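Note that one protein chain is taken out, while the other chains of the complex remain in position.
Letters are used for the chains, namely A and B, taken in the order the chains are written, and counting of residues starts over at 1 for each.
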Amino acid sequence: MDQQHEAGNLGMWVFLVTEIMFFGGLFACYTIYRALHLEAFETGSRLLEVQFGAANTAVLIGSSLTMALAIHAAQAGKRKSHIIFYLILTMILGALFLGLKFTFEWHHDYIEHLVPGFGFAYTGPYAPGVEMFFCFYFFMTGLHALHMIVGLGVLTVLTIMAARGRFSAEYYYPLEVSGLYWHFVDIVWIFLFPLLYLIGGRYAMGGGH
Amino acid sequence: MSTAVADIPHGTPAESSRVNYLNANYGIRSWLLTTDHKRIALLYLASITLMFFVGGAFAVLMRLHLIEPQGALVEPDTYNKLFTMHGVIMIFFFLIPSIPATLGNFLVPMMIGARDLAFPRLNLLSWYIYIVGSIFTLYAAITGGLDTGWTFYTPYSSTYSHTQVVPVALGVFITGFSSILTGLNFVVTIHKMRAPGLTWFRLPLFIWAMYATSIIFILGTPVIAITIFLLGLERLLHIGIFDPAIGGDPILFQHLFWFYSHPAVYIMILPGMGVMSELVTCFSRKRIFGYSFVAFSSMAIAVISFLVWGHHMFVTGQSIYAGLIFSALSFLVAIPSAIKVFNWTATLYKGSISYQAPMLYALGFIGLFTMGGLTGLFLASLATDVHLNGTYFIVAHFHYIMVGGAVMAYLGGIHFWWPKITGRLYPDGWARFAALIIFVGFNLTFFPQFMLGYLGMPRRYAVYPAEFQVLNVMSSAGASILGVGYLIPLIYLIWSMRYGPVAGPNPWKAKGLEWETSSPPPTENFEEIPVVTEEAYDYANPNLGVPRV
Partner (left out) sequence: MSGHIVPVRIYLGVFLALLALTALTTAVAFYDLGKWNTVAALAIAVTKMLLVILFFMHLKYSSGLTRLILLAGFFWFALLVALTLSDELTRNWTPPPGPWSALLPFLHRLIL
């Protein structure tokens, strides 16, 4: 493999380490506040809709598969239409994720007055801590969504490049390097799902630890 | 034996007119759209020099104000803005990029025998990102400034300050990505693009220092990015995770802030230490004493620097048990720095020392950095820190390291590599004079501040008790001398670009791949990629600096 390909790969992994630390700051704060305000976080978590979180997780996992298949198509020297097919499928799944999140989850939360800074009005138990939980929910999923949008932009560029026949079995490293980024965004969600949606448990309400 | 200017090999006029990276293309577009690491280094040099003098101007105003106990110049609110903007600009826009973005960008590919960095376009992007960040910060400076201190502590910064928190925070946030890209570029370049025969333990120690600094760039900067981001959100939304009303902890902001900002001070000093290894060896005509100790201590500093941040928070209400851990680790981090000082000193021992300007800066560094470092131990100790925290002792401590250390190393490096970068020699007589002025001015400015701090004068205060006036006046007098000292190199270095004698490929007869090509180098650095067969700093070898061009 040529030097630019190796360098590009290494460069992307190093960039992903910076992303680990970037999200890591948020995850660290989350860990601390969850440790200090567990019941409030559990209460807040139960106000989220698990089915959307789970569905979105499946959607994103699917998009990782299609991304891997797009790279595979290039490596195996398939026709460019194969590569474009998988790239577009990845973009559709990514857009589906964002669509579900913004229209069903966030919009719903806004109507329920659960968005801090935008008319937050929760009157149940542990109200201050629940507001803190929702700060984390929106900051973390928002930052994740931002990264997804950037990813969609990158995928668009890749699709255009593929349409112009730029990729081959010898030259596919932009796909590979972008794939690393896309998988990373998937991994962040893999952690966000249980940490945000599954804290409180969905067994009978009132049951505690 | 000392070498006077006349003995330094000059280049012939023909050498200065040969095609090199400076004259290969003309026009502003060839500069603003360049991907040549050497030109990008010069773009950075111009930008950070500008920011240095802007930050310096704030310092001048502060020292003028502090001539009188009740303040001689400005209102207290304005004074708060002066020290804040001085800190923000000097730290984020001068010190952190200084050596890595100028000398690092210029020298890393050359020292490893490469034609450019791994990602030349990312390199250009990082400069543009730096410029955008600077514009936001300068805009904030002229539209009201910031008064939170460069440390942005909550809840003052998130809730109560009425100044330009968001523009400055945005400027710092954006510029952070410039650092990250530089660090990423260096790491990949050093791993993947070394010349044949250049094993890790043959690398110049400057490269080890750049590598260690890049580790800190990569692992630390993203954390301050997210912290500033969260601060901005809290300020804009009036709700956030540092807000006690919803169970938030303002001290958590400090944890996140210092997780980066402590390693950041090692970002500021490690490159200077790298420069030191190059200067001390060349001007003692000796190989470095304890090469692997110096190399490993750079890595050790990079790692341990991440474990000590709580020593900035001993008096904030942090748990005393955490304080104990951080205090012990802070003592530990002093050890690799001390190891380096011992190795440089041992290199000097029985060396053939000459006292050109770069060496004067290097010798100044050894003394002043040691003082700064030792005073850090007073602050690492929990009990004494309770007395000294928030006083001028801290101000003196970090200025000894940042100015007496990092800036002097930076100036030494700029002088040392100036012939390589510009193809011209600067007037060494003026340079030595300026180095002495800077040394005297620096000590007169900051040594009284140790005494002021010990006696109890708080930092960041616009007024002070009358009994501290004498020391304050001494400090301000020193600052005026220091200011003059910094202006002198600005003048003669710019002068030398046009009127200085033409330099040959290796005026210092130094070892290193960068000296084996012409001055200034051609755009592609080397006509042929060199093959390395000897150890670093092999000054005993008579084959000195034989140019390959």
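Please note the rule applied: a residue touches a chain if its C-beta (ideal position, glycine included) is under 8 Å from a C-beta of that chain, and two chains touch if they have at least 3 such contacts.
All figures in this text were calculated on a predicted structure; none of them were measured in a lab.
Shown as candidates are B:S292, B:S319, B:S352 or B:T533; the residue that touches the absent chain is B:S319.
Taking the complete complex into account, B:L382 is the one of B:V74, B:L382, B:M474 or B:V532 that touches the chain left out.
Only one of the listed residues, A:A28, A:A127 or A:M161, touches the absent chain: A:A28. Against the chain not displayed here, chain A makes contact via residues 1, 6, 9-10, 13-14, 16-17, 20-21, 24-25, 27-28, 31-32, 35-36, 50, 54, 57-58, 61-62, 64-65, 67-69, 72, 75-76, 176, 179-180, 183-184, 186-187, 190-191, 193-195, 198-199, 201-204, 207, 209.
Looking at chain B, the residues touching the absent chain are 191, 219, 223, 249, 251-252, 255-256, 259, 306-307, 309-310, 313, 317-322, 324-326, 382-383.
Just so we're on the same page, only the chains that are shown with their structure count from here on.
Our note on geometry: chain A versus chain B, Cα centroid distance of 37 Å, whole angstroms. Within the complex, the chain B residues that touch chain A are 118-119, 180, 184-185, 187-189, 191-193, 218-223, 225-227, 230, 233, 237-241, 245-249, 252, 256, 259.
Listed in rising order, the residues of chain A touching chain B in the complex are 3, 6-7, 10-11, 14-15, 17-19, 21-26, 28-29, 32-33, 36-37, 40, 116-118, 120, 128-129, 131-132, 135-136, 139.
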